[in-house]
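Below is one structure, written out as structure tokens, with a few remarks after it.
Note that this complex is displayed minus one protein chain, with the remaining chains in position.
Each chain carries a letter (A, B, C and D) given by its place in the written order, and its residues are counted from 1.
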Amino acid sequence: MTRQDTLENIVRISGTDAKKCMKCGKCDGRCPAYNDMDVKPHQFVNYVAEGKLEKLLASHAIWNCLSCMACVERCPRGVAPQGVIEAVRDTVIRMQGNNGIKAEEIPPIVDEMIPQQLLVSAYRKYNK
Amino acid sequence: MQKIGVFICWCGSNIAATVDVVRVAEEIKREPGVVYSADYQYMCSENGQQLIKNAIKEYGLTGIVIGSCSPRMHEATFRKAAESVGLNPYMVEVANLREQVSWIHKDKEEATEKALILVRTAIAKVRLNAPLKEGESPVVKRALVIGGGIAGIQAALDIAEAGYPVDIVEKNATIGGRMAQLDKTFPTLDCSACILTPKMVDCAQNEKIDILSYSEIEEVKGYVGNFSVKIRKKARYVDETKCTGCKICMTKCPSKKGLDEFNMNLKTRTAIHIPFAQAIPNVAVIDPEQCLKLKTGKCGICQKFCGAGAIDYTMKDSFIERQYGAIVVATGFKPIDLTAFNEYGYADNKDVVTSLELERLMNAAGPTNGVLLRPSDMTHPKVITFIQCVGSRDVSGCGKPYCSKICCMYTAKHAMLIREKYPDTEVHVFYIDVRTPGKNYDEFYRRAVEQYNVDYIKGMVGKVYNENGKLMVQGSDLLNNEQIVIPSDLVVLATAIEPEPSVRKIATLLTASIDTNNFLNESHPKLRPVESPTAGVYLAGVCQGPKDIPETVSQASACAAKVIGLLAKDKLKTNPCVASSNEMMCNGCSQCANVCAYGAITYVDKEFRLGGGKTEIRRVASVNPAVCQGCGACTVTCPSGAMDLSGFSSKQIMSEVEAICKK
Amino acid sequence: MQEVNNFTPNIVAFCCNWCSYAGADLAGSSRLSYPANVKIIRVPCSCRVNPMFVLKAFQQGADGVILCGCHPGDCHYVTGNYYTRRRMSLLFSFLNYMGIEKERTRVEWVSAAEGAKFSEVMNDFVAKVTALGENKRLQDLRVKEE
Amino acid sequence: MIKINKNDINAFFAAVAEKMPLYLPVKKAGETNYGMYAEGAEVDLTTLKTVKSAKDFFFPQSETMMKFRKEGKNIDIIDVREDKEPFVIFGVRACDYKAFSVLDNVFLQEPVDTFYKARRDAAIICTLACGRPEESCFCKVFGIDAADPQGDVTCFLTENGLMLRANTEKGEALLSLYNNSEKADEKEVKAAQDKTREIIKKLPFSNLDLSRFTEENLKELFAAEEWKELSEACLGCGTCTFVCPTCQCFDIREFKTRQGVIRYRCWDSCMYSDFTQMAAANPRTTQLQRFRQRFMHKLIYYPSQYGGTYSCVGCGRCVNKCPQHLNIVKVIKKLGGKND
Partner (left out) sequence: MSELEKRIIEKAATLLAGGEIKRVVGWKKGEFIHDPSPATFETEESLKDFIYNDFCGANLSKYLIDIFKREGKTAVFLKPCDSYSFNQLVKEHRIKRENVYVVGIECHGKLANYKVEEKGITGITSEAHEGENVVFDTLYGKVTASREEVLLDRCLTCKGKKHVVADETVIINDYEDKVSDRFAMVRELEAMTAEERFAFWQGQLSKCIRCNACRNVCPACSCLKCVFDNPQSGIAAKANDDTFEEQLFHVIRAFHVSGRCTDCGECSRVCPQHIPLHLLNRKFIKDIDSLYGEYQAGEEAEGKTPLTSYTESDTEPNNVFTVTEGK
């Protein structure tokens, strides 16, 4: 995959049009994991808009994001910063190769009380 | 059979250099119906026009075609010339031989051929032209202003000044509108009431102005110059002609728990009340939802104490019907509902207030008598945080996609006033962008920053939560790339504004078009910004788009100028190129009315003769030529072809098509 | 080897009085040329153009029909071109469904300031229709008689 | 009488088509109508009724009568009439063949319609006997023998092949174009005819009573109450008239061309609200009047003008094609029934 393909892929997965961002910073204002992030939520959007793929891939913040969706929920422009983070995370994981949890390993470790969304995001995060 | 004259203009060398004008004039002579054809250097000149006039007279021409520059240029000139010698001006067609031929083609043969086709096309059309006469309709010399805020007041005053009677219909008990609620105004910081109330008084005293307060528009019929409007005067339960405004009733009324709308519900009021001290008319009104007498039948104290005998509990809504020549819509705005923005804790914390509420909190006539105290515990707030763009520029569906335009300036004003009056107060402002175009506006904002040390933070607030009595404002600081939490005593939300909701109904009554945000549409965004597409309806203030007081006042005066211009005419000339329905073919299906942007089409039940002495009543469309603007949308919607447009009839256009296709 | 196309199509252009006709005038006063086989019919608004006119043009042997109007939202008559847009969308799609080449029909929004655009659009349209050749499918054969 | 084997029928058509245009029932887009014989055409001799009748050959749905050419202020009139080359119509059923004579009465009487006559003279007509008449057929009522139609050549289609009998010189000449035929077995033809006649006897409409449709009864029938009920559902479309082999009304219209005007005539239908449109209007203002006109014309006005020949041949096309199932049979039954 070329650099351009990777970028386009991130845009596609994120489902977000970065050009819609009006740089208000509301995503940052709401983010509970903000202080741990080296790249801030609004920067993810900005990097996509500016095509700074390397900065995206190198970010550590993709592992800090809680996928709480607060930034998505509150964005006045219908932009999804978390969507971008998720997309970058996916891309990084895919680049690492096939080392995820196997389907049959899942049932014993699932706590039925855990919200589905958290589960999915945890898998994505910790299955490397 | 038409006798057609053709006049080919050289336009100096503009046309003649590329088009063989002599050949065109010569060949066109052979066209059926053409009895005269000539070419001349400048048809639009005095001599050229004389040539046309002479030919019309000499040959008894019934229609003329001018091959010249664009009709947008000289059509009117040639029409006038024709009219001056008795030929109907609508029997003139122009073939555009300059802009569409000589200026864009180089090859003379090709250009001449095209010129011939264009002239033949114009002949084909003019053969089917019919003389048209501009209609006339009388003008009722009275104006209606809907809404008694600063826009309505200004428009009414200006119209009255020119000598025309004006009615202001205001749905509240007093005129004054939003501006009456404000404390100070930017960028001069003069007191709002000080500049508004004299104008309100002027209105009351001007004998040309009739203020119909506590009234609403019920029905509108008619069209430009001739509106007939039914107005509902809501039951006030106080006789306006008798009440002296002494306010004794207010001191005696036992029902004191009503929310005071004028003070943004930050205070209570009695059931019988005068909205505020300088209200116009200075007459009490009873809130029927609150009044014990009206609700339970027991009480009647105010009536007992009213020396003027003005109280009448049996009062009913009444209706008046008046005729107007023009209508100004000035219905104003309201702040949006904030329930969708619970992240700012507006519903849960008394100390999170909107900017309009802050105006009241700072106003000398407000609930705190002008001392800035926070609503929860009536203490003086030490840290105040402003949040900008609450609900503005929001496409997520919670707010409004547009910029509310006034918030940047009033927030700077608030910040400055607070720092001025209470220098020990810390003021923070979260902003996305600061927009201050306007005379002395940016200077004003810079003063807040430079002189008053207001802390402007580029970033947005994510949430506001209450922690031990402090409002914790968590937001981003984009310039420092950090997340900050400001423990505040008072949070002020620069709430987006939206058109007053009642404008929807008014727009429907007036058949004035409205956009997706409920702002009324103007006729042209640049060139006709104060006119509604519906003729005779004008727009002032925020009902047309967000704007501040100076802009509102200018627009109101502009409206007044337009209204005066209209009322000054005794008769209105109407464009004769309007739609009309052939009743013998009309199905009455209503499709045409659905696409008419002007509400020019109505339906009438008409009796038609059938064969054998029988008659039949059918529903048919009827176009009001005074209202129709002649776009033709209806003509295409009509499947039977009953609807046609004078001057651009289907047959005319099709004959043009045929002429072009002949090559 | 490229075939030389000597065919000159006949194009009918409907222009609204307020924007596109003025745009055409501006193209003229700016000396921005476009082929002579484009002939303009002035209508008050693009919404005056009845699909019957379009079909009539094709029936009479026009090779392409183009409608020009104010940009959506700028209509002199407020909403006229919104209706045009729907009508022509459906008509064009339908003609395509009947097997008529879709390049023969077009709608363009040209403002009074867009003389250059008017000229570009016409040049492009004429080029596309020229490439298609004569309108055989919608023409009434009687029209040409010999 | 000659016989052409089943497998050779196409060869026969090809031989004829080589010499002159040959028209015969052809299936196109699912429907059988007369069409020109050509390589690959789907010839359909089994379908009993083409949708449109054979009258089109002499009286086409629209035909140019003259042209006007405009040149400046001059107008030239161009005569478009020309000599018609001979052509063959194959597969005309007895009813349609009879219909030609109904049309002849109208078009060939003085003044002769030269457009019609030119075509009529040029045509060589090969009729085809019906093998299996249908429920909607009632030609017998008008004295037509579906098993033995006339024409220049009469054809019979049997299981073994096509039998052809020349009735005229033109017919002889036509058959001589093909020389790969054998002699036909007359018995076989006779058997087929008997079978057909047997079927006809049993058809539901074969015994309609026309005796009341006479000139004497004109006024009474015209005033009959039943028309209201009969015409009630009529849509005023022209289906019945356009599929009818005997309807002969036309309108004259003009069409603008690049050079001038074409004047043409085209079928009209008395069912249309603008039929016989005059300065004021159609004199028949209601659909009842228009409906009545059509059937009164077929059953009374025409016969009284042309020696008792009805202007209906019982082909049954209107019975099949009327969208709302109105037809002449219902009229005959309803109004003729008064005789009893």
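Note that in this section a residue touches a chain if its C-beta (ideal position, glycine included) is under 8 Å from a C-beta of that chain, and two chains touch if they have at least 3 such contacts.
The structure displayed is predicted, hence computed values, not measured ones.
Undergrad: The complex has one chain that is not drawn here; which of the drawn chains does it touch?
TA: B, C, D
Undergrad: Give the residue, chosen from D:C139, D:V153 or D:V243, that touches the chain omitted from the document.
TA: In the full complex, the listed residue that touches the missing chain is D:V243.
Undergrad: Touching the absent chain in the whole complex: find that residue among B:C586, B:A600 or B:V627.
TA: B:C586
Undergrad: If I consider the whole complex, including the chain that's not displayed, which of D:E42, D:D76 or D:E135 touches that chain?
TA: Of all options in D:E42, D:D76 or D:E135, contact with the hidden chain holds for D:E135.
Undergrad: Even though one chain is hidden, which residues of chain C still touch it in the full complex?
TA: Looking at chain C, the ones touching the missing chain are residues 51-52, 55-56, 58-59, 72-73, 79, 82-83, 85-102, 105-108, 137-142.
Undergrad: Taking the full complex into account, what residues of chain B touch the chain not shown?
TA: These residues of chain B touch the chain that is not shown: 516, 584-591, 594-595, 603, 616, 619, 637, 639-642, 650-651, 654-655.
Undergrad: For chain D, which residues touch the unseen chain?
TA: Within chain D, the residues touching the omitted chain are 28-31, 33, 51-52, 61-62, 134-135, 204-205, 229, 232-233, 235-239, 241-243, 251, 253, 255, 264, 266-269, 272-274, 319-321, 323-326, 329-330, 333.
In this section, only the chains that are shown with their structure count from here on.
Undergrad: Report the chain closest to the protein's overall CA mean, measuring from each chain's own CA mean.
TA: If we average C-alpha coordinates per chain, C lands closest to the whole-structure average.
Undergrad: Would you indicate which pair of chains has the most C-beta pairs in contact?
TA: So the pair of chains linked by the most contacts is B-C.
Undergrad: Among the chains, which is located farthest from chain D on the basis of C-alpha centroids?
TA: A
Undergrad: From the C-alpha centre of chain B to that of chain D, how far is it in Å?
TA: Inter-chain centre distance comes to 68 Å.
Undergrad: Pull out every residue in chain D that's touching 2 or more other chains.
TA: In chain D, 256, 258 touch at least two other chains.
Undergrad: Mark out which residues of chain C touch at least two other chains, giving numbers and ranges.
TA: Residue numbers touching two or more other chains: 60-61, 143.
Undergrad: Chain pairs that touch, all of them, please.
TA: Pairs flagged as touching, ordered by label: A-B, B-C, B-D, C-D.
Undergrad: Along chain D, where are the residues that touch chain B in the complex?
TA: 70, 72-73, 256, 258, 281, 285-286
Undergrad: Which residues of chain D touch chain C in the complex?
TA: 64, 67, 255-259, 262
Undergrad: Touching residues of chain C toward chain B in the complex: what are they?
TA: For this pair, the touching residues of chain C are 10, 12, 17, 21-22, 24-25, 27-29, 31-34, 36, 39-45, 47-53, 56-57, 60-62, 74, 76-80, 83, 87, 119, 143.
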